[in-house]
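One structure, as structure tokens, below. Some questions next.
Only one protein chain is missing; all other protein chains are in place.
Take a look at subunit A:
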Amino acid sequence: MNNFSLNKGWLVLCYSLILGLCLCHSPSFAQNVPLSTTSKQQVTGTITDGTSPLTGVSISVKGQQNTVVSDFDGKFTIAVSSNDILIFTYMGFKTLAIPVAGRSTINIKMQEDATALQEVKINAGYYSVKESERTGSIAKITSKDIEKQPVTNVLATMQGRMAGVDITQDGGTPGGGFQIKIRGLNSLRENGNEPLYIIDGVPYSSESVGYSNITSGMPTPTSPLNSINPSDIESIEVLKDADATAIYGSRGANGVVLITTKKGQAGKTKTTVSASSGVGKVTKMLDLMDTQQYLEMRRQGFVNDGITTYPDSAYDINGTWDQNRYTDWQKELLGGTAVINNLQTSISGGSALTQYLLSGTYRTETTVLPGDFEYDKGAVHFSMNHFSEDKKFKLLFSSGYTVQDNLQAATDLTRTSRNLAPNAPALYDANGNLNFENGTFQNPLAALRGITTAKTNDGMANTVLTYQIIPNLELKANLGFTDLKNSEQRILPSTMYDPIYQLGSDNSLLYSNLTMRQSWIVEPQLRWTHNFETSKIDVLIGGTAQQQRSSRLYQLGIGFSSNSLIHDMASATTKYIFASDETIYKYQAFFGRINYNWNQKYILNLTGRRDGSSRFGPGKQFATFGAVGAAWLFSNENFLKDSPVLSFGKLRASYGSSGNDQIGDYQFLNTYASSGLNYQGMIGLEPTRLYNPDFSWETSRKFEAAIETGFLKDRIFFTAAWYRNKSSNQLVGIPLPGTTGFSAINANLDATVQNSGVEFTLRTVNFDSKGSKWSTNFNISVSRNKLISFPGLEGSTYSNRYVIGESTSIVKVYHYTGVNPQTGLYEVEDVNGDGIITSLGDKKTIADLTPKYFGGLQNQFQYKNWQLDFLFQFVKQQNYDYSPNVPGGSPINQYSDMVNAWQQWGDIKPFQMNTSGQNGDAVNAYYNYVDSDATIVDGSYIRLKNISLSYDLPLQILKGVNCKLSLQGQNVLTFTPYKGGDPEFKYTGYLQPLRVYTAGVQLTF
């Protein structure tokens, strides 16, 4: 066994520092290039786009190193000789070459370049490519899209805007998580489908940092992705196909999300201050029974069961509770308004050689629940770029630090608000105290005294050092560090319970968890480019060493001398430590890329990576991945070059492999760990898992073909992509029967999952004339997931979960046939005709929960100072109906249309007879119904996901101050046949995404 200690880890860091120092040092050798001083004169001027000044235009002298940039008012000054030629370049505008011709003032009007979108550099991680020359499948959004959305999670900003990227919000509680699927689910392992996140070149682990037991008010444990501050993001690129992801090797199978933070721009110091405030409400409530309907249902239940005396505990109908009360509990408990405030400032500027950006964001969000719950987030971002004067050395530093402080209820009241009897008593008594109605009412507000706090501090820093050794040969080092600390507590004070139980603070509970995660990465790279006469070659090789160290301390404290000490673990009478561990993940790789571009027509891109990961046992740690991509720019062929219609045309295809190592650490070891439970003064040890030392990579083979075409100077731009990914050697926790002692064992399954689909995007500029513009973006993804092979499926533990040829997101359910008019019970089809309903024999109906298609339609209007932008998002899918999970007649409220229940022999009704719960046949029939296709309903929706209206306020008095007013809305309108609340959810019974409106003002000076 090799002993890799901390020391050695530091050694690696030292190497990288030495390497960094070498690089830092080298420019001084090369700086002695004498500056030409002969016969210089100053030229000044102003650059505009016809209406307003252009800031940040770079002005250089042809054939010289000398570069300046235009300032905030579009002004520039540069020293030239009288017969020099000035080159004006600006992203999105046509480059101009203007001879000085002895002038001392040169005013320039630059023209927007319609085809410049093709010149935009796309970040592909280890390299960047021009949009027109890219061979891989990469979707992108920029800060322009992000800043229009009043959201706090980076994944929220991508919803509906990227083809092939399916994102669902977990819930409406601030600080909650999101689900992301890039081109479907590749892995059969439920939590093995996360993409790889890279922020400014540093991998960012998206593994949850909390415990579900602590963030109990949310469906999923705390996700670290909330630490990423959307307003600090310049662009998000999603790498989808093999050509783009193979260079990420073992971690690229589920796609790669590259996040690039904002960088400073040269020019006069620019300060931006923006503030916004808004409100959020629940989008949709359920249509539930009122008191009358509810009590009638309850009474019927007892009548049907032949029970004449209501039991003691049936407070709702036995006379204990007022039967004339009515409370709309959904409104009462979830009908509040969340308040959202956001303040952001940034300062940026710099010279042509050094630019910086410093920004800070502060955001607060409350919730719709009654009570003082609040999510606070503060973020600081700093970035600096520096070039040596000879442009050979480049330093890029960026860092971010985010602090989140989330205080939420430990209980989500959504389910309670739907369940509570409509005649349940008032929340407060006459004295304004919580009302427990003499011990018969579990007051839902009491549950809110149990709270969850989560404090997350997350810092990351990244340095990229680049040095041009000789022309065309560049040495680069990417050094990164992340440091996350998440401290969570859940307190359950004795005051949550009815005082009638006389529980004192000795019954109060405190759960706490502290997670620390640190990682570093070192990636030396060497890049060589060469231009031949008609072609160019770009070669990149590099290596990666990465280590991530995570530790957890998960504790429970019971009993406090006073509830005011409940946040202090040291004050707990009894303490349990359930987990106190540290895990180390080490990763190493070598990668390379060769890109050959012949005459701007034919492009070949080869990428590869050899990877090693500590997540696998000895002998299984290394694997190789690679891809080949090719593109043909047919619009550059002579016969199309001057086409008046077709302005751009490219065919591209790629094939290759990437992998997946999301299995958790140490899973190949056979170990015992402390259970944290004390017996006779001894902390018990327990077997941690069934172990298998032999599992290894899951591999995805991806194939893609695409066409990209632009018409009428790219005013119409259309892309279509077809892909087919096959994931094999499935690395899964194979479910085992409980008789093995565990629920699963990690192993590779010889099963293959195929995700195929088509993605279309269409971008049109519908109208563009003086000062007004209307453009449209549309994307749609149609995907199909299919299990294509699974040898031995029949005899395996998966035999009832999967079907070859069907999606892996299917559920096998009963087929619902209706309410039997004679018995009054729900009936499902007895498929095998054996006279009894068994899940094995009769759950033969397949319901597919994979979205059939999804996408977005975005429109942007610009008229003078006004800008309007809106996005419709749509999803076609099936989903689970809301189910209270108890049959009608139980002391739990139901859909109001359940008044239409079967009552007597011969009734033809949509719902079965009510039961107080004592009729075993009715209860069984109900659970069969819940497990049937009757509860899988159309969950499709079209929603106005985002709307943003902004107005640039002309300020005559304050010269040089720009003021922008904006109104934004999120989840504004939803069209759906779904009845069970908001149609966007992954887990039922939790607060769903809110409808949010904000108003804001932004000052720039």
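Observations
Going forward, a residue touches a chain if its C-beta (ideal position, glycine included) is under 8 Å from a C-beta of that chain, and two chains touch if they have at least 3 such contacts; residues count from 1.
As a convention for this text, contacts and distances are computed from a predicted model.
For the omitted chain of this complex, the UniProt record lists the protein as "RagB/SusD family nutrient uptake outer membrane protein", which is one of "RagB/SusD family nutrient uptake outer membrane protein", "Metallophosphatase", "Peptide ABC transporter permease" or "GTP-binding protein". Which of A:Phe93, A:Phe397, A:Tyr576 or A:Tyr951 touches the hidden chain is settled by the complete complex: it is A:Tyr576. Residue-wise, the contact with the chain that is not shown comes from A:Gly684, picked out of A:Gly684, A:Gly771, A:Pro910 or A:Gly960. Residue-wise, the contact with the chain that is not shown comes from A:Thr739, picked out of A:Thr105, A:Asn638 or A:Thr739. When the omitted chain is restored, the residue from A:Gly63, A:Gly920 or A:Pro954 that touches it is A:Gly920.
Taking the complete complex into account, A:Gly543 is the one of A:Gly335, A:Gly371, A:Gly459 or A:Gly543 that touches the chain left out. Interface residues of subunit A with the unshown chain, by the touch rule above, are 1-4, 8, 11-12, 15-16, 18-19, 22-23, 26, 29, 305-307, 311-313, 315, 416, 419-420, 438-442, 467, 469-470, 473, 475, 497-498, 500-504, 506-507, 522, 524, 526, 528, 541, 543, 545, 558-559, 573-574, 576, 579-588, 590, 592, 610, 612-614, 618, 621-622, 665-666, 669-675, 677-680, 682-688, 690, 735-743, 745, 797, 799-801, 838-840, 886, 890-892, 917-920, 923-924, 927, 931.
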